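The complex appears here without one of its protein chains, the remainder shown in place.
Read from first to last, the chains carry the letters A and B; within each, the first residue is number 1.
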Amino acid sequence: MWEDIKEFASTFFVTGDPLIYGADVSIVLTILAIVFVLTKYKKWGWLWREWLTTVDHKRIGIMYLISSLLMLFRGGVDALLMRLQLAFPNLEFLHADHYNAIFTTHGTIMILFMAMPMMFGLFNMVVPLQIGARDVAFPFLNALSFWLFFLGAMLFNLSFVIGGSPDAGWLSYPPLSQNDFSPGPGQNFWIWGIQISGIGSLATGINFIVTILKMRAPGMTLSKMPLFSWSVLSSSIMIIFAFPILTVTIALLFLDRFAGAHFFTMDGGGNPMMYLNLIWMWGHPEVYIVVVPAFGIFSEVVATFSRKRIFGYKSMVWAMMVIAIASFFTWAHHFFTMGTSASVIAFFAISTMVIAIPTGVKVFNWLFTMFRGRISFKQPMLWTIAFIPCFLVGGATGVMLAVAPADYQYHNSYFLIAHFHQVLIGGVVFGYLAGIYYWWPKLFGFKLDEKLGRWGFWFWNIGFYICFMPQYALGFMGMTRRYYTYGWDRGWEDLNLVSTVGAFMMGIGFIFQVWQITYSIKHGERDTTGDPWDARTLEWSIPSPAPFYNFATVPQVKEADDWWATKQAKANGTYKPEPVHLEPIHMPKNSGIPIVMSTFWFLIGFGLTFGWVWMAVIGFIGVAVCMWVRSFQYDTDYYVPVDEVRRTEASLGRVL
Amino acid sequence: MANHHDHSHGHDHHEEHEQLKVLGFWIFVVTDCILFGTLFATYAVMMNSFAGGPTGKELFEMPGIIASTFILLTSSFTSGLAVLAMNKGKVNELIAWLAVTAALGLAFVVLEVNEFTHLVHEGATMATSGYWSSFFTLVGTHGLHVSIGLFWMVGLMMQLKRRGITAVTRRKITNLSLYWHFLDVVWIFLFTVVYLMGVM
């Protein structure tokens, strides 16, 4: 009996590596510490009532933000471990299989469990406030989306200590990801972690389309809607078209592994190339799904901090929509080297280059928003200005990669690695950071410290160029991605060492930002006005932090940048306040079903990862019961009485 | 007075919210279209990947398939009658038509399970070849959708019994019937692409 248990434990838990034992210990200690603190201060009830069951979009946004920062940390540690291993030739710091697992989890986490939730965090924190709504269209579904993401991410991360990490690359190309070459639960963790959080992403896409189309404040026509909301609409449309493809693709991969199907196998009539086509039919739009909201953020930030209306609003909207559509017609550029006919390659090369056109237009519009403006270099604006040169170079190398015959030389080399890190860090991460700095006061009621933020900013930026510029050169030297080591004979050692130094500088930048957040909680400049940046859109017309019902009265919108116009009118003395007429506010009730149902999804994923069908069955039954119970709930909302609204507003310094 | 105010307001909000949910459901159906589109594309790629195993032409038994096609088409019609009854405000008639629809749906599922069992006995399983993997996945996903629809339908009949026709149940029935018609359309594609083209 004891022997059986020992046997089971030794395959169940990942063993044999001091790094992992260290992680085990720190995970256990962290959990114990959290449990201890919650129990000591009797905070369990608070946690459940205020956070775990909340359907408030702002709180969900905050939970997304916290989770994504944790995932940024994990993905960042992965990156630093890789850079350490590559710092010198022939290092034995990591074994091949560890290195392979680490680049796999780094990529998967950074895209799906860092960028996506950070983006959803910003959607949630901003969109309803920006369009003058009291919540998203489906608050319950929104909570469900978050918990599906969160438990999917936890399932994925569990692979680090239980069962073994996936190690077939972040997109798990078959046949390598099939049972023959990747036995064990690692790949299944990858499949189910993504599958579960992917369902949440799909639901979020639906939720925000309906929110934006149907819940804008009266008077806010689409042509007066702020550009960030437009970018969310564009991104959400891409989500609903792209994510079902992902769902199907990895479901088929799982059937191959679990049920012996022959979709992507080498034998039995399977076709691995079909997987490449399908996964990139999702994967390419996915890149635009994460970058377009960053474009939206830059558009808001650049207008606010140039104290000027955004230039070429219509062009901006068109550009985003063109990008959304075109992104579905470029997937094959991820495998120009598959040896297909010249006409196919030519089509995808041109379609890829075409995307550069609307993207270029956006850059010009941002520049001309600053032109004849008055630029103040607050943190959101710093990241925006840093983004422009970074994204220009990254975009240019993207165009170079689109030149298919030249791509035969760049493909899978460090040139490619440098390119996509430049657009994903320079575009997406810089954009989201700009957004977080910008909207932070609205969510938390205080600004993040400028000085520490600037240290972080410079470490990030200088570190970025030191890390990734050498990688373009390494690509020209023939250095291929995913090599866990290399010899002295190639001449790669100098630039690799430089690159590692840069990566650690970015790590230091991140530490400064964590320090900045903890420092600012106590010492950050409090925002008493609700409009700390002298900004332009509706979210700045309400107090900070925003009350749970957002708007005491639903705003009447007359023009684009309505809040700016209102402030101008007040300054000119032409402002005619509307009589305030408070009404009871209709709000959704909290619900524990999302977290419970997602936990059952977790059971499904965990059970199928290990092939324990009984556990998956329990999970499926649990999910069905949750849906059944929810369907029978009719009492899901309530009204906030006028008195309470008045009291809340007064406590935030607004007398109505 | 305040109470009265609350009430009228609440009603508006409900109507509005129910409309949002219908729009949301339409978008969900779009995503489901893409899901099926991807499965169809997969099936098309795998159409001749028999890997030396049996072909569809050898194993399909068309009478059963045609019967289930008629059953599903009829159930789509009866679900339409259910919506008509709802619009006339006749809750019992609505429940009755839903029951007929559910019974037809159940018959469809039973026939499908039957067909799958037959195929497995003939030696065509998920693991036989790329063709059969894609066949079982495509047809099975549709069958799973129908089964989930049945589960949902039963729940709604119970809610109708308890609450009658309200803004909320009306919205739910609208969405359910949309879902049901959608599955019918998918089946027509499926019948044509998988079965008719398979035996031709």
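The rule is short, and it goes like this: contacts are C-beta pairs under 8 Å (C-beta built on N, C-alpha and C of every residue); 3 or more make two chains touch, one makes a residue touch a chain.
Assume contacts and distances are computed from a predicted model.
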- Item | Protein that the absent chain corresponds to, by UniProt name, given "Amino acid ABC transporter permease", "NADH-quinone oxidoreductase subunit K", "Protocatechuate 3,4-dioxygenase subunit beta" or "Quinol oxidase subunit 2" | "Quinol oxidase subunit 2"
- Query: Considering the whole complex, which of A:52, A:213 or A:462 touches the chain not shown?
  - Reply: A:462
- Query: Hey, which of A:53, A:315, A:553 or A:648 is the one touching the hidden chain?
  - Reply: A:315
- May I ask which residue of A:27, A:84, A:321 or A:392 touches the chain that does not appear here? A:392
- Of the candidates B:50, B:136 or B:152, the residue in contact with the absent chain is B:50
- Note on the structure: In the full complex, subunit A touches the hidden chain through residues 96-97, 100, 168-169, 173-176, 181, 241, 266-269, 271-273, 306-315, 328-329, 332, 335, 337-347, 349-350, 353-354, 356-357, 360-361, 363-365, 367-377, 381-382, 385-386, 388-390, 392-393, 396-397, 399-400, 402-409, 411-413, 454, 461-462, 465-466, 469-470, 472-473, 475-478, 480-486, 490-492
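Just so it is clear, only the chains that are shown with their structure count from here on.
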- With chain centres taken as the means of their Cα atoms, state the distance from subunit A to subunit B in Å. 33
- Note on the structure: Residue positions on subunit B within touch of subunit A in the complex are 5-6, 9-10, 13, 19-21, 23-24, 27-28, 30-32, 34-35, 38-39, 42, 45-46, 49-51, 126-131, 133-134, 136-137, 151-152, 155-156, 158-159, 163, 168, 172
- Message: For the complex, give me every residue of subunit A touching subunit B.
- Response: 137-138, 141, 202, 205-207, 209-210, 213-215, 240-241, 243-245, 247-249, 251-252, 255-256, 259-263, 265, 267-271, 274, 278, 583-584, 586, 624, 628, 631-632, 634, 637, 639
